[in-house]
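Here the complex is missing a single protein chain, while all its other protein chains stay put.
Letters A, B, C and D mark the chains as written, and numbering starts fresh at 1 in each.
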Amino acid sequence: MAILVFPSLAPNPYILSSGVIVLNWAVLATSWNFVGGFTGYISLGHGALAGLGGYATGLLITKADMPSFVALIAAAVLVAALAVPIGFAALRVRGASFVIVSIALVLILLLVFQSWSSVTGGSRGLVVPRPFPGMLRPEHHRVFFFLYGGLLLLALATWWLLDRSRFGMGLKAIREDEDKAESLGTPTFAYKLTVFVISAAFTALAGGLYALWFGDLDPVFQFSVLTGSYIVLMALLGGVRNLYGPVLGAIVVGIALEYFKVEFGNTPLHLVTTGLLLGLVVMFMPDGVIPSVTALVQRLRNREQSSIREVTAADLAEQRKREREGANS
Amino acid sequence: MLVFQSVVLGLLLGGLYALLAAGLTLYFGIMRVVMIAHSAFLILAAYLAWWTNDRLGIDPLLSMVVTVPLFFGAGVLLQRGLLSRLRPATLTMMSVLITFAIALIIEGLLGYAFTGTQRRIQLGYGTASFELFGARVAVVKLIAFGLAVVSLACLYVLMKRTQFGWALRATIQHPDAARLVGIDTERTAGFGFGLGLATAAVGGTALSLDTTIYPSLHWHWIGPLMAIIVVGGLGSVPGAAAAALVLGLAQSLLQIPMGATWAQTVFYVALFATLAVRPQGFFGGRLAQRF
Amino acid sequence: ACGGGGDDEEGGGSGDPIVVGISLPLTGDFSEPGKGVQEGYEAWAKITNDKGGLLGRQIELKILDDQSNADRVVADYEQLIGSDQVDLVVGPFSTRLVVPSARVAQEYGMLFVEPAGAAAEVFNQGFKNLFYAAPAVADDHYNHLAEYLLALPAGQKPATVAYAAMDDPFAQGTAYGLKKKLEAGGVKTVVNEVYPPNTTDFGSIAAKIAAAKPDMVVGGSQYQDGVNLIVALQQLNYQPKLAAFSTAPTSPEFAKAIGNKTEGILSPTGYSQDAPYESNKEFVEKFKAQFGKVPEEDQANGYTTGQVVAAAVQAAGCAEQGECQQKLIDWLHGNTVDTVVGPLKWDATGKPQGAHMIQQWIGDDIKIVLPADAKEADMVYPKPAW
Amino acid sequence: MTLETRELRKAFGGVVAIDGADVEFLPGKVNALIGPNGSGKTTFFNCVTGMIKPDSGSVLFGGRDLTGKAPHVVARAGVGRTFQLCRVFPRMTAVENVLAAVRPGGLVHGLRSAHRRNETERAHGWLTRLGIEHLADAEARNMSWGQQKLLELAGVLMAEPDTILLDEPAGGVNPALLDRIGTLVRELNAEGRTFVIVEHNMDLVMSISDHIVVFDRGRPIAAGPPAEIRADERVLGAYLGV
Partner (left out) sequence: MSEIELVDVQAGYGRAAPVLRGFSVEVPAGTVVCLVGPNGAGKSTVLKVASGLLGPRSGKVMVGGKDMTGAGPQKMLAEGVALVLQGHSVFREMTVEENVLLGGYTLTDKAKRAKRAAFVKELFPVVGERWHSLAGLLSGGQQKQVEFARSLMVDPKVVLLDEPSMGLDPKATSTIFEQVVRMRDAGTAVLLVEQNARRALQTADLGCVLDLGRVHISGPAADLLADPQLGELYLGGRPAEKPPVV
C-alpha cells in the first residue's frame, strides 16, 4: 500500500531515490532472513552475494549482450547455482566458524574482483548500461521503486510461505538444535543448502536490480563487510522471527543512515552512531523491536501471566483417574 | 637469493601475525567470543604509539607502559559491562555483533580524532637493517618479531601453567559449576578478556613500528587473522603461532610468482581447506567438537 | 520534474547567491586529498566573493561528505541537484567517484567540471558535460621525463626499470603511461608489480625489486604507499640510478617520513607555487592568508575547477539549472581558460591537452627540473645513494 | 522389523568403546540394553542411528543395511531415538517441539502448513499421555530437567517410528511418572512398536522388558529374558555389583 503511494508523495527526486535505497535494504534484509531467521546461521557475507548478483548482471549485459532484465534473471540463477558450492563449504561448519567463513567470502570475492581486472574491470569498476536509455532521472527512480516494491512483496510472500510450512518448521528445528533435528529425520544439510540458495537468489536479484539502477559497480563497495553488517543490523533490529521485522529494520536503519549523513555528514561519527545503535539493539533488544514491543504490551496488559498452567501431583493423579474412567465407560 | 630474502621476510611477518592472532585465539577458542574488534583495538594501540611518538617524541615502544595496562582495563570493562550480559545461549553470535559495533565505534572515533590520513611513525632506526647470510633484516621488523615471541611465550605459560588459566577455561565452559568450585567467574572472565586486549596493545605497537596506519585498516587484518586461528585450531595458542608462521611464510613466498594481491588468497584457501579436511584445525584443537 | 526554477530563481537577480553543490570525501580512504580539494574550493569562493562575486552574486558552497563511497557520492549529487536545487555542481575527488557522479550530473543535464578524475576511463564513458580541470590526464604525467630519458646517450640511458603501482586507475595510469613510452623506446621492464590500495606491507615487493637490481624504479603511488615502498627499499639497501614516484614526494611531510633520505627522488606535478601564471600569485598569497600555509596540488586543483566554472558562467552570463547549463558546456568546449596551472583547453571528451612538470628533490627542497623552459634547477642523474 | 548389528566396532583413539558387538533385538518386543557406565551403550546408539560412523561392522534394520547412513536416513527408515543428555528445541514451545518431529515427504508436502489441525491434536494427545499437557505453550528452555525429558519422549513418539531407542528415559524423572512411562511403553508395544531402552533403573528394566542385552566393555556378555539375566553371574559381577 505505502509502496504504491510513496512515489507520488515524494516531494523531489532525491527523496524518491532514498526510497529506492531503503527498499533495496528491505529486500536484502528480508532475503538475509531466510538464512538468519530460520536456521540461525548469521551471515556477515550477504553483501558479497548482492555484489555477485550486481556484477553478474553487469557482466552478462556488457560481455554477453543480454537485454538488461534477462541478464538480471540469468544472474540470479547463476548466483543461486554458485551458492550451492559456497553453501557446501560454508554450511559444513556452525556458529562462529560460519560467521568467519562468511566474512572470508566477502574478502575473497573482493580480492578476486579487484585482481581479475581483465574480466571484472578490477578496481576501475564496471559500468552497467542503463536499462531505459534516455529516461529522465526522476522517472528512472520511479520505475525502479516499483520494481523493488514487487521484489520485496515476492520475497515476503516466499518467507511467509516457508514460515508456516513444515519445511520452515524443520529449518527452525535446525536453528534450535541441529543434531536433534537430524535425529528426528530432518535432512538438515539439504534443508540448509536449499534455504541458502533461495536466500542467495533473492539477494542476487536485489544486487542485480541495484546494478541496473545505480549503473556503477566498484569491488570495494560491492564486496564490503559493512554492507553485510548493515543487513544484519536491520534484520536483528526489526526481529528475525517476524515476517515484517527485517523490513521494519531496513526502514529504520536506512532512514537513520541517510539522516546521520545529513547530520554528521563531515565527520566519521556516522560509524559511531551505527555502532552505538547496533550495540544497543544487541544489548537490550536481542530479539528485535517487534517481539520486544509485543512482550511489553503483553506485560502491561496482564502482569505475571504465565503460560505454564500449574498443577500439583494430586491434580494430575485425579485427572488421570478421570481419563481412565472415561476410557472405561 | 630472492627466495631466501622472502623466507626471512615471511618469518618476520609470520611472527607478527602470530602475536596478533594470539588474542583472538584467547577469546574465540577459550571464551567462545568472536572478537571482531580485536584488530580495531590493534589499530587503536598503533595510533596511540604513533601519537605518543608524534607529540612527545618518545620511542613508540615506551607507549606500551601506558597502553598495555589501559587495554587490560578496557578489556575487563568490556567483558563486565557488555559481554557478560549477553545470553549464554546466543553468546557466540551476539558477541560477533557487539564487537562489530565496537569496531565501528573505534574506527569512527579514530577517524574523528586523527582524520583518515595514513600515518606512519618516523623512527631514527626505521630504515636501519643488517645482513644475515645474504638477506637484509630490518631492525624494526626484528623488534616486532621479538615482541611477538616474548608475549606469546608469556601467554602460553599463563594459560597452561597457572591456576588463572584453568579458572578461565572452567569459567567459560560451565559458569555455574565454576562458581560452585569457588572461582570468581566475573573477575576471571574479565581478566581473560583484558589479557586478550593487552596482546592487542603489544601487537599494535609492534605493528606501528613498520607500517602505515589508518582508521579503516582493521578490516584488512580481520580476514587473515581469522583464517589463522581457524587453521591453527581454535583456542590453541601454539597452533595459532604455527599457523601464523606457515601462512606468513607462504604468503611471502607466493608473492614472488603471484604478486601481492593474489598471494593474499593463501589465507582463504587455507581456511577453506582446513574446514573441508580438518574442521578442528591443523595444529591444535583438542576436542573435535563442532561449534 | 527537473525543469529547474522554483520561486527562488528569478533570473539573474543580484540578490540571491549562486549555490555550488559539491560532494567530497571528507572521511574514509580519500579524506586527506578530499580536504585539500575542499580548501581549494573554499579559497576560490572567498577570493571571488571578496572581489564582488560572480555576475554580481555571491558564491555559496554546499559541501556534502561522501565518505569516499560511490553510493554516497551519487546520493549526494542526487540530493544537491534534486532536493537542494543548487545552481551549479562541481566534481568530487578520485576517479572512482567521478564517473558515477558525472552520470548523475549528465542525467540532470548539468555541467560537471571536476578536479580529480585523471584516469583514462573517465573520458571514454561518453560524457558530454565533463571537464577535467588540470593540465594532463594520468597517462601523460611523465611525458617530459620519458622524453628526457629516451634522449640520453646509449651508455647513460637506464637499461632496466622496475614498476610498482597501486591498483587504482589514477596511480596505475601514471606509472603505465611512462612504462609504455619507455618500453617503446627499448627500455626493459624487469619487475611489474601491482598492489591493492590497502597494502601496508611492502617487504616482499621491495625484495623483488631489490633482487632484480634495475637501474630505475618507478612507483605509481598515492602518498603513503609511496613512502612505505621507499622505506622498504631502503631497508633492503637497494640503490637505483633513478627513482620516480607519483604524488608522494610533493607532500610537505615526505622528507621527514622517509628519514630525510630524499636526494634525487623525482615526481610529476601539475602545479607549482612558483609557477609564473598571473592568477597563481594571487592564489598563493591569499591562500596563505586564509589557511596559514602554502597550497599544494590538491588545493590548486580545487581552485582551478572553480576558475573554470567561473569563466564559463561569466561568458554565458547565467548560472542556474536548466537551459543555462548547456550554454556553459558549449562555451567550455570551444574556449581556453587561464588558470593557476596555466591555460587549459579540452577535447570533446573533456580531456585536457597538456603534460605535467617533473620535480626533483635537490638539497632540502623539491624543484622543477623538466621541462627545460620551466625548470628551476638542473636534473641530477644518476641520483645519489639514499 | 529386526534391528541387529554385526561385528560392530568403534574406537576413539585408544579407547575401544564398542568392541565387535553382535546384537539382535527382538522385533515387536521391549528390549533393554544395560551395562556399567562407559560400557558403550550410548556409543552403540550413536552408531546405529548414524550420529557417528562405526570403524567396522554393520547395522541392519529389517534386513536393510544402515551402516554409516546419515542420521536422518536412519530416522526415516523407522528408527527414532532420545538422547541421554536430553535435547529439546529450547526456544520452541512444547507443542512446536512435538510438531517439529513431523517430517515432510516431498516438496508439496513440505510446503503444507506445519500447524494442521489433526497433527496439532495428535501433538496435544502425546503431551497429555506424558502428563505435561499443562506445559503445552511454555518454551522448552523454561522447563525443569524432568519435564524436558518427557517432552523429548513426546517428540520421538510423534514421529511414529517403528523402533524406538530410549537412552535413559528414567534419568531424573519422578518415580510416580516413571510408572506411567512404563505403562505407556507397554501400551505402545502392544500397538506394535519395538523398544530398545538403555536404563540403569533396574526396577523399571525388569518390570517392562521382554528381552535384556547386557553390555560390558563394548560387547554383549549376556542376553535373555529378565529372569534369566537376573540370575546370570557374569551380569551380577559386571553390573549389578553384588
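Here is the rule we use: a residue touches a chain if its C-beta (ideal position, glycine included) is under 8 Å from a C-beta of that chain, and two chains touch if they have at least 3 such contacts.
Here the structure is a predicted model, which means the values were calculated and not measured.
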Touch partners, limited to displayed chains, of the chain removed from view: A, B, D
Identified contact with the non-displayed chain, of D:L26, D:I52, D:V73 or D:L178: D:L178
From B:L97, B:V137, B:L155 or B:I183, residue that would touch the chain that is not displayed: B:I183
Which residue of D:G20, D:P90, D:G125 or D:G146 touches the chain not shown here: D:G146
Which residue of D:E7, D:D137, D:E187 or D:D203 touches the chain not shown here: D:D203
Where the missing chain touches chain D, by residue: 12, 15, 35-43, 84-85, 142-147, 149-150, 168, 170-179, 200-203, 207, 239-241
For chain B, residues in touch with the removed chain: 163, 166-167, 169-170, 173-174, 176-184, 235, 286-287, 289
Residue numbers in chain A that touch the chain omitted from display: 299, 304, 306, 310-314, 316-317
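We adopt the following convention: only the chains that are shown with their structure count from here on.
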Identity of the chain that, by mean CA position, is farthest from chain C: D
Chain centre separation (chain A, chain D; CA means) in Å: 39
Gap in Å, rounded to a whole number, between the CA centres of chain D and chain B: 46
Contacts with two or more other chains, residues of chain D listed in rising order: 90
Residues of chain C engaged with two or more neighbouring chains: 27-28, 167, 196
Chain A-facing residues of chain D, complex: 49, 51, 70-73, 75-76, 80-81, 83, 87-93, 96, 99-104, 109-115, 131, 134-135, 137-139, 142, 155-156, 159, 174, 176, 180
Complex contacts: residues of chain A adjacent to chain B: 40, 42, 44, 89, 92-97, 99-101, 103-104, 107-108, 111-112, 114-115, 225, 229, 232-233, 236, 267-279, 282-283, 286
Residues on chain B engaged by chain A in the complex (per definition of touch): 28, 32, 34, 82, 85-87, 90, 92-94, 96-98, 100-105, 107-112, 116, 215, 219, 222-223, 226-227, 230, 234, 259, 261-262, 264-265, 268, 271-272, 275-276, 279, 290-291
